[in-house]
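As structure tokens, the structure follows; a few thoughts come after it.
Yeah, one chain of the complex is gone here, protein chain that is, but the others are all in their spots.
Each chain gets a letter, A, B and C, in the order it is written, and its residues are counted from 1.
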Amino acid sequence: MKIHEYQARQIFRNYGIPVPADVLCYTVREVEKAAKELNCMVVVKAQVLTGGRGKAGGVKLARNVEEAVNAGKQILGMDIKGLTVEKVIVTQAADIEKEFYVGFVNDRNTKTVTLMASAEGGVEIEEVAKNNPDKIIKYPVNPLTGLLDYQARNIALQLFGNIKHAQKAASVLTKLYKLFIDTDATLAEINPLILTTDNEVQAIDGKMNFDDNALYRQPEILAMREPDEEEIQEIAANEKGLSYIKLDGNIGCMVNGAGLAMATMDMIKLYGGSPANFLDIGGSSNPQKVIDAMNILLSDKNVKSVMINIFGGITRCDDVARGLLKALEIIITDVPIVVRLSGTNAEEGLAILKETGLPTVSSMSEAAKKAIELSKR
Amino acid sequence: MKIHEYQARQIFRNYGIPVPADVLCYTVREVEKAAKELNCMVVVKAQVLTGGRGKAGGVKLARNVEEAVNAGKQILGMDIKGLTVEKVIVTQAADIEKEFYVGFVNDRNTKTVTLMASAEGGVEIEEVAKNNPDKIIKYPVNPLTGLLDYQARNIALQLFGNIKHAQKAASVLTKLYKLFIDTDATLAEINPLILTTDNEVQAIDGKMNFDDNALYRQPEILAMREPDEEEIQEIAANEKGLSYIKLDGNIGCMVNGAGLAMATMDMIKLYGGSPANFLDIGGSSNPQKVIDAMNILLSDKNVKSVMINIFGGITRCDDVARGLLKALEIIITDVPIVVRLSGTNAEEGLAILKETGLPTVSSMSEAAKKAIELSKR
Amino acid sequence: MSILVNKDTKLVVQGITGRDGKFHTGRMTEYGTNVVAGVSPGKEGETVEGIPVFNSVENAVKATGANTSIIFVPAPYAADAILEASEAGIKLVVAISEGVPVQDMIRVTPILKQNGTLLIGPNCPGLITPGEALVGILPTMIFKEGNIGFISRSGTLTYEVVNLLTLNNFGQTTVVGIGGDPVAGLYFIDLLEMFENDPDTIAVVLIGEIGGDAEEQAAKFIAEKMTKPVVAFIAGQTAPPGKRMGHAGAIISSGAGTAAEKIAAFNKAGVPVAKEPAEIPELLKQKLAGLI
Partner (left out) sequence: MSILVNKDTKLVVQGITGRDGKFHTGRMTEYGTNVVAGVSPGKEGETVEGIPVFNSVENAVKATGANTSIIFVPAPYAADAILEASEAGIKLVVAISEGVPVQDMIRVTPILKQNGTLLIGPNCPGLITPGEALVGILPTMIFKEGNIGFISRSGTLTYEVVNLLTLNNFGQTTVVGIGGDPVAGLYFIDLLEMFENDPDTIAVVLIGEIGGDAEEQAAKFIAEKMTKPVVAFIAGQTAPPGKRMGHAGAIISSGAGTAAEKIAAFNKAGVPVAKEPAEIPELLKQKLAGLI
């Protein structure tokens, strides 16, 4: 789960990390009011759940209220990577002496929360990682001790040189680590963390992602969720026990198992088709789940054919077939469907489906070819 | 640092441990009001910072308001181990099915926070430890992981037998561990933890001690301090860099170093005298410290003679002697003083003190003998 | 021979009284797995599918000498169950539970290392040594004794490919589903090393997917350390970046973890990568014949 910059800033503040004041605005009038109140040089920043905001013109410096209003006009309503900007923050512009990058991330290889830090702040850390990997400090935190004070201090000292600045930065690092752990984050990033011209250390941008598996114990984080339209659909699917991601092709896929679902999408592409979605219905033969899945699939008007790909394991294909049968009685659609059943009791399952008149096959590749063919009619 | 039961109950509640409601009362009138409001069988309990309250008659069951008032009259103002009862709590009497003991303590040997638990609750755990040591479960908690859920559950299951009761008790154990760690406690004890007749698990008494060395980071705990007269004196001494404990003898002791101070008291006793105090002035030659120490010593009117026992290490005896000289110029007393100086530059120190006319000696035993002799004049 | 589980496996089932725990205990016992104990607090003395139940793993180990554990408890309690098994001396823990928070796994990892406990999963189908022991939820009928090692990050895709292998007469030494979570127990390289050291395994099939760089590390390990042939498949070539494809670990982050990168790494390591699952048996044949 992602949150907006303004939400990350608030979490940072709650943990005592210095963050300049900001005002959340939904309208140009609110931008004007905020700029007047701040009464200084401000930055107007689009609040959208995607990166590359700066490059797209979603962040503007304004020297006075008039400029802030203009920035607000330009940014509110603009489109950034397919997302419409519905809100901005107006924040005091900082006097930047130097910019740094600091962030914590769950690292698969060391199986730790890992601190990433760089004196090359303000730019995308992925670019630094690609072009100047030696400019990034990677420090895996021992989960049993947490980030110790001396560790934070030594790393901050490497970045900042000056011990007084380093002590302020070390305090930010230990707080950022604490909030990362407390909130079950998967990413907590300050970019840039700045040294101001008057020797203060401040976070002037923030990004946080959270572990979906841990949201059950993070009610305060969950309450911050502001999903876009696509995500609303994904969340709704999740609540029905389905895992759904919309893609831009025209062949709907319904598969049991995430790996097989990905392999199915890949195969459609390999054979010259284009998958409309990822959809994993998991391991049950419950007809309701199939109905829910089909409804989600078919809500995408691009879908021209559907490929149902089931490998029966513990769940037997004959049970799945019976479930499908019931589901297909209820679903009324003229989108053609091809069903592939394989694995446990596949033959019995295919026999059950015969009566539906649907094309039924026993190999994935046949199913994919058929679905592509049907999509082109 | 110790706190009262009513304060421990509040901490327990803050962490979600079930504790029956209680009302703190300073007067019989307040007791009456509380008993009326609770409108049930109540217990009136003296709030004093010492053990053995029950045996002394400081805890009384009252079946109605009249009995509660009588209990309040008896308990308020009573003397328990030299302490006057100034307040009581009135709390709902519980329907006890069974009593247990659970507590966490810092254990020197395992160097861990150790859980102590027993199905023999409600009596002093020290007696259980003496008479039925096998009835006590001792579980050292791994500091790196904390008390894990399965550990709490397994221990609770050993005590309670029934899994539903055990799960409630396990939840109390994990909360008690958490508050122990969070507050830098040295003891957090629930005795008894009860199973009620309607299958609830409740803490109906609580005791907590805290690490004096950690109070600097526990402002909320420090704010709970309610020292008695003796402790006020000890705290005042601490603030002056002195460590002072009043005893009931008549020979005042002033020593540099805690071990040597204890050995000095012991020697006075060994030679037939009786020490009036423990007093460690630490390792400085600052005259003000000597003045403060003498003032504290002499505030005890039982003191008939004073033994100053200094072993010069890093702090040289001649410096100490100069400090004493200055201090003795300011202090006006007719209590006789004997000074012992040994160690670094002891001879120079003794020479400096010659002019004061005080008896000066170079061995501890001589000093003790002299002080005893002086105390008997 | 085989890796990790075999006739000497003495299995304890944590969460045996739950729906899944009970069902799969029956299946594992049927397959011939030596299930010696179950754990369900407060139910010591009962039996499930004929297996004695204990209050704790410690009690189960003391009474039965269990050396391996399988965990069916719900995700919020999984990490605690893993630690309980490890602290009780269990040397291999297989966690089926899906949806375990990453921080829980990070906290568990160093304790397991201290205790010398191996973990498979969480969010995995478990593993099987055909003809000897099933410790997991895999459908047994598709497996066949043989000499191909098999490692995969997914469930049904594993069954799909194993089925193809068996149909093509490639039996398996051991098939391991390591699970789809970002931070898990054993990774590809740990298992590749075990298969390399297993005398009965002559080749390994590896099924990877997008997210992380476990495949890249596996490729490096294969190039540097392995003598046995390996054939791979990578799922998720068409997955969009930034989206979690069902598995918590299957997500392309900031341009890293793509299928293209993984395929390139394998190709560089001399590991043929199948374009689709059906191609795997043929690639294996050719690789074993020294043709590719």
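The working rule: contacts are C-beta pairs under 8 Å (C-beta built on N, C-alpha and C of every residue); 3 or more make two chains touch, one makes a residue touch a chain.
As the structure is a prediction and not an experimental result, all values here were calculated from the model.
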item: Visible chains that the absent chain touches, using the contact criterion stated earlier; value: A, B
item: Given A:Ile137, A:Leu157, A:Leu215 or A:Ala351, the one touching the chain that is not displayed; value: A:Leu157
item: Which of B:Gln47, B:Gln151, B:Ser342 or B:Thr360 contacts the chain that the document leaves out; value: B:Ser342
item: Touching residue (missing chain; options B:Met41, B:Ala214 or B:Ile331); value: B:Ala214
item: From B:Lys33, B:Lys269 or B:Lys326, residue that would touch the chain that is not displayed; value: B:Lys269
item: Hidden partner interface residues of chain A, rising order; value: 144-145, 148-150, 153-154, 157, 162-164, 166
item: Touching residues (missing chain, whole complex) on chain B; value: 106, 108-109, 111-113, 126, 142-144, 181, 184, 186, 211-214, 216-217, 243, 245, 247, 255-263, 265-270, 275, 278, 280, 283, 311-314, 342-344, 363-365
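Here is the rule we use: only the chains that are shown with their structure count from here on.
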item: Where chain B and chain C are represented by their mean Cα positions, the distance between them in whole Å; value: 56
item: Chain A and chain C: spacing of chain centres that average the CA atoms, whole Å; value: 27
item: Residue numbers of chain C (touch at least two other chains); value: 107, 111
item: Residue numbers of chain B (touch at least two other chains); value: 144-145
